[in-house]
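Please find one structure pasted underneath; my questions will follow.
Only a single protein chain was left out; the remaining protein chains are all shown in position.
By written order: A and B. Residues from 1 in each chain.
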Amino acid sequence: MKIKVDGKNVETNGKETILDVCNKLNIEIPTLCFHKNLFPEARCRVCLVEMDGKLVTSCSTKPRNGAKIITNNEHVLKARKRNLELMQPETLVCSKEDDNEICQIYKQVGMDDSRFDQIKEYHPELGDAIVRDENKCINCGRCVQVCGEIQNVYAIGFQGRAHNEHVAPFGNKKLSEVACIKCGQCIINCPVGAISERSHIKETEVALNDPKKHVVVQTAPAIRSSVGELFGMSAGSLVTGKMVAALRRCGFDKVFDVNLGADITIMEESSEFLRRVKEGGTLPMITTCCPGWILYMEHFHHELVPNMSTCKSPHEMLGMLTKTYYAKEAGINPKDIVVVSIMPCTAKKFESQRPEMKSGVDYVLTTRELGRLIKRKNIDFVSLQDEKFDEPLGISTGAGTIFGASGGVMEAALRTAYELATGKVVEKLEFDQIRGDKGIKEGSININGTEIKFAVASGGKNMEKLIKNKEKYHFIEMMACPGGCVNGGGQPIYSDPETVQQRMEALYEDDKNKPLRKSHENPIVQKLYKEFLGNPNSKKSHKLLHTYYTLRDRFEAKELKK
Amino acid sequence: MQINKKTNLKAWKRAQEIGPNKILKILDKKGLVGRGGAAFPTARKWGFAKDAKADRKFVICNADEGEPGTFKDKSIFQNNGETIVEGILIAAYTVGAKRCFVYLRGEYEYLRKKFEKQIKDVLKKAKTDITIEVVRGAGAYVCGEETAIIQSIMGYRGQSQYKPPYPPVEGLWGKPTVVNNVETLTCAAQALIFDDWDPNLRLFSVSGNVTKPGVYELPLGVSMKKLVEIVQPKNKLKAMSFGCFGGIMPIDYDMIINNETICKEDCSHGAYTIILIDEKQNIVDICLSIARFYTYESCGKCTPCREGTIRLLNLLKKVKKGQATKKDLKIMDEFARHIQETSLCGLGQTAGNHIITALEHFPKDFEVFRHEN
Partner (left out) sequence: MITREYEETKHILLNILKETQDKHGYLSEKVMKEISVKYKVPLARLYGIATFYMMLKTKQQGKYVIEICSSPSCVLNDSNTIENTLRKELGIDTGETTKNKKFTLIKTSCIGCCNEAPAMLVNGKPYTKLTSEKIKNTIKKLKNAN
């Protein structure tokens, strides 16, 4: 059908919304509640355009045949501004450090002030991993949709009616009191920063400023392909060297690589898996490096405890080795060592405070917090020269790097499991069946005559689907965040939907270019087992690198039993 | 009154004899339009649902009468409940629905027991496998809007959805759904068998400062003068309102009441609710009552209505306290119009009407409080 947009003649197939048409024409329309992966609810009323004289929301309206659409006259601009005035009186969201979507829109429309006073009086809510300030909320509903329809957790929902409508868990409880897997997907979908992570920058700075403390920082695989975005670099820029250099300038005494922790996790987990296959242990075995998945299991699927691997997550394993092996080698009292993990993840903040993990990692900072720390120290990130991780805990393989992508853990584990079990070199290192952006991926590989079937799922709804079909498989990888850690709750907030794919591809590219691509070939890994741990799953390994789980209530954050 | 004529299952029998296509033809010829406020031709709405291809179809009887000043559907429940049931059956038969709902507002809970018995009796006599369930409303005016009713029945918060998609094509659980007002369904049954059925007779709910408030069946085209003579106000009248959404206008005895005159541009003409206001009242008090109503009943989904209605109420409270400046009145007018233009559903789209009309026609009523201080 033929329509007119801002005076220009345009053809459309009748199935596109006005927003789709304008995006194709590169006409910018401000949106807040609209999200490409979610059902458009047309709540915020900021994406207004004029169609045949009437104001309509472009995200949800398909144009009529012969419609005349205007996106930028005074009528439209004034209406958008009035809705912004109504939703955020006293425009209090945009501080210097904030870069939320709504701040961009305020700049776009030239927003100066609201004629109304703030009438909301909610108490800002602190939490162990996630904090909320309902006074900033504009009721866009993205967090509710993501937590429910995509993550299948439904920890929060709209409560109340009319001007009392607000987003909260059931019974207006605090988020930390209810069953929440702390995946942080709500945070990266909030356009106004009403939800954010509990910050541990202060605690980190106290440690950095304490001359008695030896502060070790370790970085997750996903950070190296995403932290650059916080400094204006394009998505998927591999900035490993700059990241290490920046961390040194921040004052950390040693910079270690969680990729090495990932390699160790592979050694432990592959051995555990092969043993279960050989001895008839509980199958399928499910990976446990994702604390969001662990909380999901602890709250909603108690029956899966026997299926879970007992391995800790990579950063916790490395944290323990830092405070034991490294402390001994370097001659430092472990009580003086502070381990800080940089993670794309908010759930790991909760994980590091679990009683069984307290002796490992001390604080977790998200990628966003790292960005803030670097900016506060006035470090010019982009112009830094590449530096290398510290020894001994800084050498890693490509298998460790790909942990950040959904399917990466499985791929790394299979590379090692195959070679350990068969004694042969694996034919192809890249397992394409479990790469890519599908929610559930599967494949199989023949190990010593058995067709080992594996599957990976990311995102709550997909994890739930895979649980229903789990009996088909021997080995399952579960990631709470859709796409894996590259799309974690602690990652830089993005609007371009291609971003996650680009971050993933940078990690696979890094793997391809590494000289070592299999965890068991890592010389540090071999050294650690020879000199310190013995064999994978040895008594010492079990003491330091394995863990147990705690059953939790399906509705509340209560513990039931360990 | 025509509305109280009982059809005694004769309409259901006739419907089955003549078939859906003929039913639509008759209702179209008789000129039956919706009586919930939008006046959409009933046969056309049923036709959309009938022609839509789906394995399940539904009929919802909208008994969520909640517009302040409206109480005509209540009288139909009290006097002619069986005919309502028959109307529902005829609608279901015409469009091909097997499962029907009556969304009865929570404030009419005391009518439910009797009505459920009437449903049981009529279904037994009609010998049909069509089912009718009563859904108990729980205090939400917005659930009178058809997409909100559908959300409510499906087990969600009763918040309106944007249209298209329209319910006759994609409604309850995504299937073709006909949502009709109680009066419409009653008339559908009556129009099918009474040759002298008059589409111009409408139920007027008249209340306010009058000595004989009540439901009156009158022909369209009746003059306001005649209506006032019937309801006999005690004092001289000052203003008239056709429901909260219709705004408040100076009393006009010469006005001929019909679809065109009672309608404001393209907003609905409502269900012929008339509230009469006498000289002793201050319009600001009426506006406060209406603003409180909208602030309470807004579903909260879209920004302009959720935030705008409470702002209008606060500004009106300022007026009553005598603290409102000329700038405040301008902001009230500006945002009342803004809420009309940008809200998602009919509630928001009419939530500012009372302020716009009151400011235009009764500015002195606003000034009074300023001078008192």
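The definition used in the following text is that a contact is a pair of C-beta atoms (placed from the backbone, for glycine too) under 8 Å apart; a residue touches a chain by one contact, two chains touch by 3 or more.
For clarity, every value in this text was computed on a predicted model and none was experimentally measured.
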Among B:F40, B:Y296 or B:F369, the residue in touch with the chain that has been omitted: B:Y296
Options B:T128, B:S207 or B:T261, residue touching the unrepresented chain: B:S207
Residue among B:M1, B:I18 or B:M154 that touches the chain left out of view: B:M154
Residues of chain B in contact with the chain not shown: 56, 65-71, 74, 101, 105-110, 133, 135-141, 152-159, 173-175, 205-209, 213-215, 241, 244, 275, 277, 281, 285-286, 289-290, 292-293, 296-297, 299
Touching residues (missing chain, whole complex) on chain A: 15, 17, 20, 37-40, 60, 148, 154-161, 169-171, 178, 555
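Throughout what follows, only the chains that are shown with their structure count from here on.
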Residues of chain B that touch chain A when the two form their complex: 140, 157, 162, 164, 295-304, 306-311, 314, 331, 334-335, 338, 341-344
Contact footprint of chain B on chain A as seen in their complex: 41-46, 48, 54-55, 57, 60-62, 79, 82-83, 86-87, 115-116, 119, 138-139, 158, 160-165
